[in-house]
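Quick one: the structure is below, and I'll ask about it shortly.
The complex is shown incomplete by one protein chain, all other protein chains being positioned as in the whole.
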Amino acid sequence: MTAFVRDQWYVAAYSGEVARDLLARTILGEPIVFYRTEDGASVVALADRCVHRRYPLSASSLENDTVVCGYHGFTYDPTGTCVRVPGQTRIPRTARVRSYPVVEQDSLVWVWIGDPDRADPTAIPRARHLDSPGWSTVRGMEPIDADYGLLVDNLLDLSHETYLHNGYIGTPEVAETPIATSVDDEAHIVRVSRRMDDAACPPFYARSTGIDGRITRRQDIEYFAPCLYLLHSRISPVGDPTRAYHTEITYAITPSAPGKVYDFWAVSRDFATDDVELDTFLHDFNRDVVIQDVDALNLLQRTLDSEPDGYQELSINIDAGALAARRVLAAMTAGAADGASASAAGSAPGSASASASPPSSSSASASASASVTG
Amino acid sequence: MTAFVRDQWYVAAYSGEVARDLLARTILGEPIVFYRTEDGASVVALADRCVHRRYPLSASSLENDTVVCGYHGFTYDPTGTCVRVPGQTRIPRTARVRSYPVVEQDSLVWVWIGDPDRADPTAIPRARHLDSPGWSTVRGMEPIDADYGLLVDNLLDLSHETYLHNGYIGTPEVAETPIATSVDDEAHIVRVSRRMDDAACPPFYARSTGIDGRITRRQDIEYFAPCLYLLHSRISPVGDPTRAYHTEITYAITPSAPGKVYDFWAVSRDFATDDVELDTFLHDFNRDVVIQDVDALNLLQRTLDSEPDGYQELSINIDAGALAARRVLAAMTAGAADGASASAAGSAPGSASASASPPSSSSASASASASVTG
Partner (left out) sequence: MTAFVRDQWYVAAYSGEVARDLLARTILGEPIVFYRTEDGASVVALADRCVHRRYPLSASSLENDTVVCGYHGFTYDPTGTCVRVPGQTRIPRTARVRSYPVVEQDSLVWVWIGDPDRADPTAIPRARHLDSPGWSTVRGMEPIDADYGLLVDNLLDLSHETYLHNGYIGTPEVAETPIATSVDDEAHIVRVSRRMDDAACPPFYARSTGIDGRITRRQDIEYFAPCLYLLHSRISPVGDPTRAYHTEITYAITPSAPGKVYDFWAVSRDFATDDVELDTFLHDFNRDVVIQDVDALNLLQRTLDSEPDGYQELSINIDAGALAARRVLAAMTAGAADGASASAAGSAPGSASASASPPSSSSASASASASVTG
């Protein structure tokens, strides 16, 4: 399993998901209940366990801005302080649940997992297109029963579009075209670019733009490890660079628990922004694509879970982006004070190492990873 | 998990459940098959495993008063002695399954789990109202996927009626009213009383008694640890003590396996005993209440199972009865000859200790229990 990166912001929900119903999400193994205050102004995030007998507060109810435990009525204010207990007026001074720093930005609810003193809202990566004039966005969220590292692998290596998403967003050129990869180690950003000068236009773009011939297609990935992935997509008809369509595909990758991840996805466009039918098409079509990934990653995780200890991967040029992302994630966890996290930091999805070293012999080690520069 | 108390009687079934179909129940981890002899006079309880290949006898069939194994025909009489095997006339002398002492009393089938030489039928606590003239009873049984200690906690602290059973049997006064607790350590009985002089009448009582105003309501719990719980309930209209309604709520608590418990519940009344419609109302309404508990305890157990090791509870005055019950159960298992049971005896549900000591700092220990006398 890929180690969790703590002391980080993660997307917990879309702003629109958090209202006056209690919303339960588990993030990096921490159960959290979310709700919006009556004035609508702020989102509250509390540990989802009553101090009394550990009953989940998410199975409770709101009374104004307080949460009333559904089992015995312990009542908490938005800071997590218990303000009422049954049968007595004195409140134990230790009756308090943890509250989490929350920031709403770009229509996303970000929560800080780690030491609250280190929570710096300015460190949250931006996705302004999700909530800006001149842009229209469709979105959804799918939980996946897979290590979040498998989702990172998936998104950083788009050659799979050709096979897993054939007939949707993939064409032969995606897998055929080499990539360029760069890493900003300090900012924890991995960039992967692929430029296809003359490619078939997949149905996703043909139907959304009306282009019926071949296209120039450019994919520019920015992965802000560990939490946010942006795919800047630009297409235009071959030979007509002025007729360009710009789409931003956003993924927020939020590890839920070991082997579980929330896959927040959004498709934003700067054209035909008032076209409601296009909204419906893009939502449904992209959701189909996401479900193809969900099914594949669920299958892959079940497969890896049933492998005997120490299986082997074989990496090639096309994996450069995903391997770079693994290295960045490993460095982020290695930097943590927690020794246990640090020791696990080097582990990529599965038990294979993520080094992009020259190909090792397959007999050398059952858990070796081979990489080929072909 | 709460340790099991062996050398004890437990309710295995209602008398009406045991007939000529084989009935399988697992009690304190022991699989047992029950059936009634042809003359109807006695209930047989045998270990639910054929000596041959461990096939469950509950998947077999009766032939007169013998059980014929459904796989290869090994046949057992009511004492558990094998009286027939396939292909030969000689019966191996070791071919015998364990039989369990059984007592039918108060419409309950009690089975003894432990050393049969210590089985004393006079030690079985009585619930005469279940089977006495002048009383009418509705009943049911729900299996719960929770430590039986969570059910004991639930029943000993009725403040939860106000929150979990609001609109059914709970009103604000239940949670607001302090309790009186006493313990008979020798007889292993915990008593909890709550007297509400002027309380709202919950639908359960309003519809069964016809009272439409406020009531005097008295709850007197007797918990015969570990197996039987009686709630003597008396209500009357405020100011009219002569118009009193007496209801006996009975729970038999039978641990099935670690994390599993049978919840036998019954509601008996000494008024309107011939009212069949009232029977239906009380059965369905109380079953709804029980299912609320079942759902909550299933949820709570799943929640506790997912907690990292060593979680904290915080106890308050209202928990005095439940904490007393935990102490009595711990003492009963500590008294057992079995060292393994004894070492686990101090463990309350979860890993928290059950001491009613003054509040400890929440930072002192991840598994401490804090109690406040407010």
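Brief remarks follow.
Lettered A and B in written order, each chain numbered from 1.
We adopt the following convention: contacts are C-beta pairs under 8 Å (C-beta built on N, C-alpha and C of every residue); 3 or more make two chains touch, one makes a residue touch a chain.
Please read all numbers here as calculations on a predicted model, not as lab measurements.
One of A:177, A:236, A:286 or A:333 touches the chain omitted from the figure, and that residue is A:177.
One of B:89, B:122 or B:242 touches the chain omitted from the figure, and that residue is B:89. Taking the complete complex into account, residues 153, 157, 159-160, 162-164, 175-179, 296, 299-300, 303-304, 306-308, 311-318, 350, 359, 361-362, 370, 372, 374 of chain A touch the chain not shown. Interface residues of chain B facing the missing partner chain: 31, 49, 51-56, 59, 68-73, 85-96.
Quick note on the criterion: only the chains that are shown with their structure count from here on.
For the pair chain A and chain B, the distance between C-alpha centroids works out to 46 Å.
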